[in-house]
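Apart from one protein chain that is not included, each protein chain of the complex appears where it belongs.
Labels run A and B following the written order; every chain starts at residue 1.
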Amino acid sequence: MVPGDLRYTKDHEWIRVEGDEALVGITEYAADQLGDIVFVELPDVGRALDAHATFGVVESVKAVSDLYAPIGGEVVATNDALSGRPELVNDDPYGEGWMLRVRLADAAQAEGLLDAAAYEQLIAEG
Amino acid sequence: MPYGPHTADDRARMLARIGIDAVDRLFDDIPADLRSGPLRLDPPEPELELTARLVALAGRNRVDLASFLGAGAYRHWTPPVVDQLLLRGEWYTAYTPYQPEVSQGTLQSIYEYQSLLAELTGLDVVSASHYDGGAATAEAALMTCRATRRERLLVSRAVHPHYRETLATYARGAGLTVEEIPLVPDGDAAGTTDLDALGRLLGDAERPVAGVVAAQPNVLGLLEEMPAIGAAAHAAGALFVAVVEPVSLAVLAPPGEYGADIAAGEGQPLGIPLQYGGPYLGIVACTEPLIRQIPGRLVGMTTDLDGKRAFVMTMRAREQDIRREKAASNICTNQALLALAASIYLAAIGPHGLRDVAASGAARATELEAALAAAGAPRIHAGAYLNELVVRVPDAGAVHARLLERGVLAGIPTAHLLPGEPGLEDGLLVCATEVTTTADIERFAGALRDELGASSTNGTAQSPVAGAA
Partner (left out) sequence: MGVVGERLQPTLFERSHPGRGGGKIPHPPADALARIPEAARRATPPALPELNEPEVVRHYVNLSQLNYAVDTGFYPLGSCTMKYNPKIDEWAARLPGFAGLHPMAPDAVAQGTLELLFELEAILAEISGMDAVTLQPAAGAHGELTGILMVRAYHRDRGDTERTEVLVPDSSHGTNPATATMAGFRTITIPSAADGGVDVDAFRAALGPRTAAIMITNPSTLGLFESRIGELLEATHVAGALAYMDGANLNAILGRFRPGQAGFDVMHINTHKTFSTPHGGGGPGAGPVGVRAHLVPYLPSPRVVREDDGTFRLERDGERPASIGRVRSFTGSIGVLVRAYAYLRAHGASGLAEVSDDAVLAANYLRARLRDAYRIPFDRACKHEFVASASEIRQRTGVRTLDIAKRLIDKGFHPPTIYFPLTVEEGMLIEPTETESLETLDAFADALIEIAGEAASDPAVVTSAPHEAPVRRLDEATAARQPNLRWRGMTGAQTPCPD
């Protein structure tokens, strides 16, 4: 269920490193915990993010959660589809429900994040 | 206790089930040194005696005078059907519709309120009520700061002084700067917001402005150049907040038409009694792009599992119970019953009735202007007004007090309303609505003529009716 090729944070974001860029989203576990997602607030393109900085907010019917940058970089694209169809985060969290494309300051930082096995253990512990 | 159900036997059975011998045991967890003794209050008062006490207290207020008071709260006639319907316990003894399946009445009524106010304001998103006009204005101004991420507000000095003071209180807490836009001191535009001064205040590139706040009609009753104020605000990247009076929106251009991003105002004129200042109804409406900044409850249309149309509170993640310290506002309990009163009022009186209310006020004000001018108190300003106006009365404060002794509430001395404002040292702000009678106008004009010692050649006023306060 947890894709093996991604890295994860304790705050339930995932990151897919592709060269010096990366895609960022939230995990299926996080989307399930929030319930029906109704709104995603994302940063402007061009914004510089430090690792662990809040980059946005995700809202469900009865909950709200901040989003944290897994590692530092500059936002080069955001997923515009989410403004009209926030449910993509529930339906396809690792695919069409992606949130940011970031140009990484230091791709090696991703190595410090959780791998799939470690993340699975984290959510198993609740 | 008159409303409690428990007999001694009931209490004994409850204590037995809990397994204790006295209700005092349930308070043993209050530390002994912090327990209080019995309250030092009067004994219970039977309803018969309480009724007499309340009638006596209410009787000490004088509500039988010829009143020309306005300035943010207005006497109107309310069809009796409004209060008869409000008195249904299903409305006033329910609470926030957290359980939509058993709250469709409240929810639909709120949706209808939002729709009615959207029609009046020309703005699509209407929050389901704030405390009153002052608090609504403050919340609207804070919205502009969140939306623009700027921290400086400009407020016309012709916005009601109590609203400006309320905004200042809220702004101090939030660490925002509020500056006043002065009024034009003389000439045809005297008493309205000074557009040149606004331009200068907006021109300070170092200190960008979040929002510009102006009222229509303004607190002196005058009509402002709202499109020009809005255009100036937008040219500087600021948002425009229009403070409006809802009855006037039957005949005046709606804020959505002249470029306001947010409308704020006092809903009291829509069927809500004066009751010395509250509970009233704070109106906040905004354009769709600002939807996530608007504080307070929103109700939306949706469907149930069977596809039946139904209503539900929505976009709740803006609110304090979910977002806590990051909420758009701390508002929880609001003015829902007053929003319902406004809706019933609008439904009962209808669009033509509302126009008649607004136009009758204007007609009565024309009559009042002529009578007061004939009595020696001409209008101060040259600009257009709807139903409130300022007349010049030498030594206005003293004359106002003497008119009260003659049974006339002669409006509000402008020297109290806008202290230090040039040209307003000797003014009375007076108001007329559809309930103002010709007899009241004659009583006011006659008493004023006597006080001023002026002789009139064409006035219709008779000698004052006795009726000291």
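Here is the rule we go by: a residue touches a chain if its C-beta (ideal position, glycine included) is under 8 Å from a C-beta of that chain, and two chains touch if they have at least 3 such contacts.
Keep in mind that what you see is a predicted model, and the values were worked out from it rather than measured.
Only one of B:E179, B:D204 or B:E257 touches the chain withheld from this view, namely B:E257. From the options B:A197, B:A231 or B:L274, the residue with contact to the chain not on display is B:L274. One of B:L346, B:A377 or B:A445 touches the chain omitted from the figure, and that residue is B:L346. From the set B:L298, B:L368, B:V399 or B:L424, the residue in touch with the chain omitted from the display is B:L298, counting the whole complex. Summarising the interface, chain A meets the missing chain with residues 36, 38-39, 59, 61-62, 85-87.
Quick note on the criterion: only the chains that are shown with their structure count from here on.
Chain B meets chain A in the complex at residues 292, 315-317, 322-323, 326.
Every residue of chain A that touches chain B in the complex is listed here, in rising order: 38-39, 41, 59-64.
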